[in-house]
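A single protein chain has been removed from this complex, and every other one stays in its place.
We call the chains A and B, going by the order they appear; numbering starts again at 1 in every chain.
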Amino acid sequence: MRSRPYRALVAVAAVAALTATACTAQNQAQQKPKEKAGLFKPGSEISYQKYGKDYPATKVKDVPGPCSYDSISRKDYSGQTLKIISHAVPVIGEPTQLHAKQFEDITGGKVEVVNVPFGELHQKILTPLQAGQPAYDVMFYPSLWIGDMAPYLEPVPQEYLDTPGMKDVTEAYMDVATWNGKVVQYPVDGDRHYLKVRTDVLKDPEWKAAYKQATGNDLEVPKTWAEFQQIAQFFTGKDLDGDGKRNHGSAEVTKRDDLTFSAFISRAAPYVKNPDVKGGVFFDVETMKPLINTPGFVRALEDMVKAKSTWAPGGANFGLGDEIFSFGGGQTLMSYSWDDAFIQAQQPDSRIRNQVQAAPLPGSSEVYNRTTKSWDKKANQAPYFTWGWTSAVAKASRHQQMAFDYLCFFSNEANTALDLTIGRFGVNPYRYAHFDPAFWQEQGWEKDVAESYVLTLSGMEESRNRVFDLRVPGVNQYMSALANGIASAVAGQESPQQALDGVAREWSKITDQIGKDKVQSAYRDVVALEDNS
Amino acid sequence: MDGLRRHKSMFLLPGLLTLFLIIIFPLLFTIRVSFSGWNVSNPSMDFIGGANYTAVLHDSRFWASITRLILLAGGTVLIQYVIGFGMALLVWREVRGRRFWRVLFLVPMMTTPVVMAAIWQTIFHESLGPANDLLGMLGLTRIPWLTESAPALFALMTVEVWQWTPFMFLLLLAGLLSLPKEPFMAAAIDGAGTWRTFWKVTFPLMAPVSVAAVVIRLIEASKLSDSVYVLTSGGPGSSTETPGYYLYIQGLRDQQTGYSGAMSLLYLVLMSVTLTVVATLLTRAFKLKGDS
């Protein structure tokens, strides 16, 4: 009489077992392309218009080389499918899709792209990698995750490292792509933080006079965070453009668990990166003691709390998009973050086109010296090479050649030139060839604007006092602890010192948990970059 | 008797076993992982004893978020119940455009929470969104919706009320529509007014549906996380951080699988006990009222 339920149990178990057999181990050899006739003449004109009428009509020449339209179209990938994960549309996600469509059209292969919001990307990439599931062949992600990703990545083969496009990538971005001496990330974007200001206000004689009268200082592009604060303070609440609405001094990325940690490091860099002190900014690399609660960082957080009064409404909860809308929409005078805001402001339909200027991040008049435990009274500048988008190929991929060909095509000279001009794409200069004012003037930028932009970017490359991201395993944990501390100080729940003391305690805990040696050896690489050793 | 026993099992077991088979592995996995140091750079089932549990007990962020949740979940569910019941009563009987109202009032529930939260974020955007603009038109001062704690909590509750009042509304409307007619006729014969009829007849009759609806909403509301994530990321400071969101940060953003496993299980136990107590209390309260 009791047999029936048991039989049901057995039946269900059998179904479960059957589904298990569907799992087939696929471990075939790497697939290679066949050869076919090319579709492009060398040097033919390339434009995106065919893929959508919202794309600009700009045309560029296909530059001959192994990654060109011509060369890639000679490879026949029909029958193969490439799986790609990328950021949400449009930032980097849209170029991923667009180049996937083009790649399909010229090689006959199939490319599937999935787009994922920033907050989910890390887990969505890493879970399958750790579980040994070959989910994606190509992954686009922020370069600071290299410490978590590196064990699962296929180093870029020599033939791709030898392409002219790769050889032209700036030294800083090759460094960013390298892990334990191997290039494991394929550079497709260069990112840094810099300052953007409205020149129609800062160069206006009437405003200059008014500012001089009020503060006794000349109105210029701020060189230090103190000047930045004074200017922002002065202009907050005034109507700068005569549209009847009040304007504000500064727009910053402040949303907790968004990208606020990058904004904070930008503010801290000149206070904490002392060119005379080696051995780490975030940690003392020898002892792995966190330095996040040292006076330099505390000063930066105090600055940020003070700056709150100069932010636009809602400015304490701005994501990157809000910051761009605020500066790009003409609401605020200054902002500092990635290139996106600047390129967006320079789009043909922007209301502040050619009224903006790029400048290096503000510096400081003194810098903390952690060996002498005192402030060195000297002007200091420290460009922050914050994370940008990068790409990589999974070790477990069975389509590695197709994957690298896709990335090589993605970043070929013609595509990159067009991508750079579309603000929402989030592709920013990362080759020496991109630092050419003439290219930007062709896009309709005024000479001054183009030159300020190019000089700011190339100047960062020349600096020897650079700050890089904390590129160690578990970087997300460190940064979310930091973001939590910043948020509580900005919200007034704790003093900056208390908040950062809390962060330091969290950081020590995280280091213990992940393993001191693991973090230390990864951090040594970062320190080596910063110390130019 | 044998036949009956066999049949009752035949009815129950397919559903029970299906759920059991789907859920058992994840549950056991979670229990096991909560005793391990599984994290982002070391995804393995080592054994570290109860260290994770001790850590959770000392995690002030977690406990602060639990306290906050009581306010958020309790408050929103109460508001949802009052509005949902009120609206169900209003469109229950003769009202013009009854069908239109009923459909309209259901629609918010049909939307995807993460997606709608993104839309709400644009609504509460302090300079580009309509919330402050409308206040301005009415001559009121602008409100820092997402950057000060009281308005941020209010904004969050608004989104929750908007999204989930329809859930209450539907359950309560279905309940109202299936009430028997006799008690109402009797009340009418007694000459009871609208108000008296409601308290003496409608409300007691609706007690079982009400309790069930409130409890299920409490369960769902306790997981509050999507709208927090999109609207405020738990800010300003930590003033809108809920356990659901904190778990998300620890478990998925930072991939502290072991630690968040311990936290989830503690949360599960805590919630099961609380909800059982709440359900019992509610049932008792409604019964007393019905008897008097």
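Here is the rule we go by: a residue touches a chain if its C-beta (ideal position, glycine included) is under 8 Å from a C-beta of that chain, and two chains touch if they have at least 3 such contacts.
Everything below uses one rule, namely that contacts and distances are computed from a predicted model.
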- [ ] Using the UniProt record as the reference, specify the protein name of the hidden chain from among "Thiol:disulfide oxidoreductase DsbE", "YeaH/YhbH family protein", "Sugar ABC transporter permease" or "Cytochrome ubiquinol oxidase subunit I".
- [x] "Sugar ABC transporter permease"
Task: Shown chains touched by the chain that is not drawn here - done: A, B
Task: Residue, one of B:37, B:144, B:204 or B:244, that touches the chain absent here - done: B:244
Task: Omitted-chain contact residue, chosen from A:43, A:65 or A:128 - done: A:128
TODO: For the chain that's not shown, point to the residue among A:46, A:116, A:240 or A:268 touching it.
DONE: A:116
TODO: Could you list which residues of chain A touch the chain missing from the display?
DONE: 16, 19-20, 22-24, 48, 51-55, 83-85, 87-91, 93-94, 97-98, 112-118, 120, 123-124, 127-128, 131, 133, 135-136, 245, 259, 319-321, 324-325, 328-330, 340, 344, 347, 349-351, 424, 426
- [ ] Mind listing the chain B residues that contact the chain we can't see here?
- [x] 4, 7-12, 14-16, 18-19, 22-23, 25-27, 29-30, 33, 83, 86-87, 90-91, 95-96, 98-99, 101-116, 118-120, 122-123, 127-130, 132-133, 162, 167, 170-171, 173-174, 177-181, 193-195, 208-209, 212, 216, 219-220, 222-223, 226, 230, 243-244, 247-248, 251-252, 257, 260-261, 264, 267-268, 271-272, 275-276
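In this section, only the chains that are shown with their structure count from here on.
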Open item on the list: From the mean C-alpha coordinate of chain A to that of chain B, what's the distance rounded to whole Å?
Closed with: 37
Task: Of all residues in chain A, those that touch chain B in their complex - done: 1, 4-5, 8-9, 12-13, 16, 119-120, 122-123, 126, 130, 147-148, 255-258, 312-317, 322, 325-326, 329, 331, 473-474, 476-477, 480, 484, 487-488, 490-493, 513-515, 518
TODO: Can you check the complex and tell me which residues of chain B touch chain A?
DONE: 2, 5-6, 9-10, 13-14, 17-18, 21, 37, 39-43, 61, 125-128, 132, 142, 144-147, 149, 229, 232-239, 249, 252-256
